[in-house]
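One chain of protein is taken out of this complex; the other chains stay put.
Right after this comes chain A.
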Amino acid sequence: MAPIVSVKDLTKTYTGGVSALKSVSLDIEEGEILALLGPNGAGKTTLISTICGMTMPSSGRITVGGHDTVRDYRKARDLIGLVPQEIWLEPFEKVHATVAFSRGLFGKRRDDAHIERVLRQLSLWDKRDAKVIELSGGMKRRVLIAKALSHEPRVLFLDEPTAGVDVELRKEMWETVRELKSRGVTIILTTHYIEEAEAMADRIGVIAHGQILLVEDKTALMQRLGAKRMEIELQERVTEIPQGLAAYDLALGDEGRRLVYTYDTQAERTGIGRLMNDLQSAGLAVRDVHTTQSSLEDIFVDMVKEDAA
């Protein structure tokens, strides 16, 4: 199946000379949730803005639903909903009016039932007659989402949708996103919260310094991250790993006071039980044991650091 969004060799250099995107290529499949992770200034917003038409590409080609976003912008933009990172709302407009306006702007016929559905889904129905200025930050962000959903997009871009949103609401928002996915909407979201990407995404992309470092299936990525470390603190120092333990993936640490065992949590047998027995057989007394798991965050931080080096 052809990707719903296709970005090819996209570069973007701002007028001031900042090179925000360096030959970015990315295909997004219909119906998936793609999370884009990356440090501040990585180019996430620029990428989204360029796809949506707020920024002009310096070179490269973007298609949405097969339509070129520059030459065939009408057809391309028909499919797109955008929730910007900044709270771009008119302060004195009423919630319902501004959401209904978005629908009309996208050329869709007035549909009060749909607007009501969207507002209810985002817990904004009670606030429909409130002015934007009277809303809290999290509510304003949901108004932005409502505006994007008002015109029933097939591809939804969410630029840091949960920034400044409390934990409970964040969970609700994730639920909304999953519901949209179940209706076939393709979702591209950026976030700084790794657990958000873990919780929601089908695929995860990492972007830094205007380049895509990786786009990978989340489960595959998690598997790669499945490695766990067990640190075994010993009563007494050893100078080398005893012969009887050579079969294990062990390393010596803390000047021989610690053994570090790396194993795969996804594997059928972790080998911990056997290791404990063999430790005893080798005559090593264990003082303490603890385990750590590398998270997406570790990998991500490593990768960005490597890239910077």
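To be clear about the criterion, a contact is a pair of C-beta atoms (placed from the backbone, for glycine too) under 8 Å apart; a residue touches a chain by one contact, two chains touch by 3 or more; residues count from 1.
Operating definition for what follows: contacts and distances are computed from a predicted model.
Q: Match the chain absent from this complex view to the correct UniProt protein name in "Xanthine dehydrogenase", "Glutamate synthase (NADPH), homotetrameric", "Septum site-determining protein MinD" or "Transport permease protein".
A: UniProt lists the chain that is not shown as "Transport permease protein".
Q: Among A:D9, A:E90 or A:E195, which residue is in touch with the absent chain?
A: Only one listed residue reaches the unshown chain, and that is A:E90.
Q: Please pick, from A:Y73, A:W174 or A:Y193, the residue that touches the omitted chain in the full complex.
A: A:Y73
Q: Pick from A:M1, A:M56 or A:A267: which residue touches the chain that isn't shown?
A: Of these options, the touching residue for the absent chain is A:M56.
Q: By the contact criterion defined above, which parts of chain A meet the unshown chain? Give residue numbers in ascending order.
A: 14-15, 49, 52-56, 73-78, 80, 82, 84, 86-91, 97, 101-109, 147
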